[in-house]
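What follows is a set of notes on a single structure, which appears directly below.
A single protein chain has been removed from this complex, and every other one stays in its place.
Should a chain be cited, it is by its letter among A and B, assigned in written order, with residues numbered from 1 in that chain.
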Amino acid sequence: MGYASTVKMPFGPQHPALKEPEHFLFELDGDTVVGVTPRIGYVHRGIEKALELSTYGHGLYLAERICGICTVAHTCCYTQAIEELMGIEVPPRAKYIRTIMSELERLHSHSLWVGLVAHEAGFDTLFMYAWRDREAILSLFQEITGGRVLHAINTLGGVRRDISPELADKIRCTMEYFEGRVKDYRRIIRTEPTFLKRTRDVGVLKPSDAAKLDAVGPTLRGSGIKEDVRRDDPYIAYDEMPFNVISSDGCDVFARTEVRVEEMMESIGIIRYALDRMPAGVFRVRAPRNAPAGECVSRVEAPRGEDMHFARSDGTAKPERYKVRAPTLANIPALCRMLVGIHVADIPIILAGIDPCFSCMDRMVVVRGGRASGTLQSKRDV
Amino acid sequence: MVTYEVLQLIVFPGALFAICLAFLYEWVDRKLFARVQGRYGPLYTGPAGIMQPVADFLKLLSKEDIVPRACDANLFFAVPVMYATLPLATLFMMPIAAPEALIAFDGDLIFILFAFGMMTLIIFLAGWSSASRFSAIGSVRSALQMLSYEIPLGLVLVCPAIAAKSLSVSGIVQWQAANATLGAALQPIGLAVTMVCLLAELELVPFDIPEAETEIVAGWRTEFTGWRLALFRLGRDLEVLLVAALVASLYLGGAQPLWLIPATAMFVVKTAAVVMVFSFVRALFARLRIDQMISGMWKYLLPIAALQVVLVQIGVGV
Partner (left out) sequence: MSIAGEALKQLRRRPCTIRYPVEKAKVPNGFRGMPVWDMQKCILCVLCQNACPPGAIRLIGKGPDAEIEYLLDRCIFCEECAEVCPKRAIAMSHRFELAGFDRSKMAFRFRKDRQVQGQHDAPKTSDSTGKG
């Protein structure tokens, strides 16, 4: 005693474990984390202001670029909000295509995440395999939409490209292959002892904490709470889809991994169901240029959790206010709870465990900080 | 005669040969590791990228040398040199071209064990001298790791010596040649324990804890750049060769001619096989945490190593 008993260790904004700049200041007592202070806002891009300055049609492409991984989720959320403001009904075929795209995106995002968490655990081979198999989904995207990452398929009033029967067969074929791969991941993750050692009982988030701190998505469902916007507040064609909301009672990183892998299986089921029952007809209706004055909140279950957009229009061709709450932000308080009391070596895997996408969320905090309360937003405040 | 011996030390089977072989094995390791993961690995430098390790080494030599202001300058200078030369010097005790090593004396096995301990000490000094948080964590982890694998390794390496009644690596190779047997056939448990311990010595997955990239950047190597990093990489390659040579000599018969195949070729084949096993195994695991690694080593590996000693003592596998 006499000396300070804790050491402060910075983590980020540049760190190999973080693919995006974000800063966490850890307070260490030996090898144990006793406190953590997140400092967010490094990748503020001013996207909300840019959305308010662009027309509804152009804003779509900004919304697409909020997140590179969840582009379909963000455009779904955007189009949903704006279509409600404009009062247009999307044709059923377009709804099915959007559903298929959303689920394909979930497959690609979750397999990316499985790879990342394996990489954080030093399991580079699984990382390479997961990304190798994700390539099948990306080339599928390329065929359906013409773009591997930014699909530009959702548009106001429907979708821009149809899924032809040949393409549908191709998707079915890929799903066949991918299902086998996901089963393989499931087997590897459940049986590889070194991976289990690194993920079991690591980053524990109790169900009560998860609910209290408003965790979303697989982080929440990994703590045993069955909450999924697709089920609780069905959007696009999810009310017609049969699927299970996956949850796991493990409350640790392993449970989150399991939830994601099982969700991939469910997604494959949804895609097959939607392909088989796709209604015929048009896939796009004309959207007006202006939206009548009004407000709208739209919620979407992005692969990382609940994504929420808010739009207010004043009758012109541009939104008066547009606001985005990306899923990562909702998980930050829960993340800080998980990070206390752990070993230093477990920091990266817990951080990766929430599937963070810092550039998605940073825009939002800074804008709030500049304008209003300056505190972290929680689900209930919005 | 003296010039011949100097030539032997410097060219073949001494320093130059060892360095070339070390670079070759880095390529083998990278290529196999990449193929396991579905990648090509080095591709463009030389045929199938075989010159890539040399090119990397030369490139690093030409890079900017950055010395942190807070570091211990003398140590910071000395550590890379020591790290590269120690495995090279130890390699002279390995029978490469003939069953008799360049330098062979009774007890060189103990010197090799001591060299492994010294390597870890150098790593610790490297982390210490660079005065960085990541390096400090890495070097402490490295030292902790040594505490866990050193004892089982020492125990099992004694077993071939007991069997051959010689504390010299060359003696053990000659004993295997004379009795037409392999250490691996007599002491499979010992071989397995040795491989696990040497994985930890080489800091390969699942024991790459001291240089865990996603946790502590590059661990104890974080602050080293330019020629220092080049020497560290060379030292690492030589260490891989040393470890492969040790396994090949003690358990696979080492450098003894087979029919018309010369001893050197046998040595290369055997060590390459060991390197390939290492790079295949390191693709199969996730990284353990330091506490899990230490408790695993003490709980499981040490009793198994002790069992091997008991077996040898009661006459099994001699």
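Please note the rule applied: a residue touches a chain if its C-beta (ideal position, glycine included) is under 8 Å from a C-beta of that chain, and two chains touch if they have at least 3 such contacts.
Only a predicted model underlies this, so the values are computations on that prediction, with no experimental measurement involved.
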In the complete assembly, which of A:Arg160, A:Arg231 or A:Lys318 touches the absent chain? A:Arg160
The one of A:Glu89, A:Asp169 or A:Asp184 in touch with the missing chain is A:Asp184
Touching the unshown chain, subunit B contributes residues 34-40, 43, 280, 283-285
Which parts of subunit A face the unshown chain closely enough to count as touching? 54, 57-58, 60-62, 65, 125-126, 129, 132, 135, 139, 142-143, 145-147, 150, 152, 160-161, 184, 187-188, 191-193
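In the analysis below, only the chains that are shown with their structure count from here on.
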If you average the CA atoms of subunit A and of subunit B, how many Å lie between those two points? 44
Under the touch definition given earlier, write down the residues of subunit B that touch subunit A in their complex. 36-39, 133, 137, 205-206, 208-209, 212-215, 217, 283-292
Could you please specify the touching residues of subunit A with respect to subunit B in the complex? 9, 15-17, 118-126, 128-129, 132, 192, 194-195, 197-198, 343-348
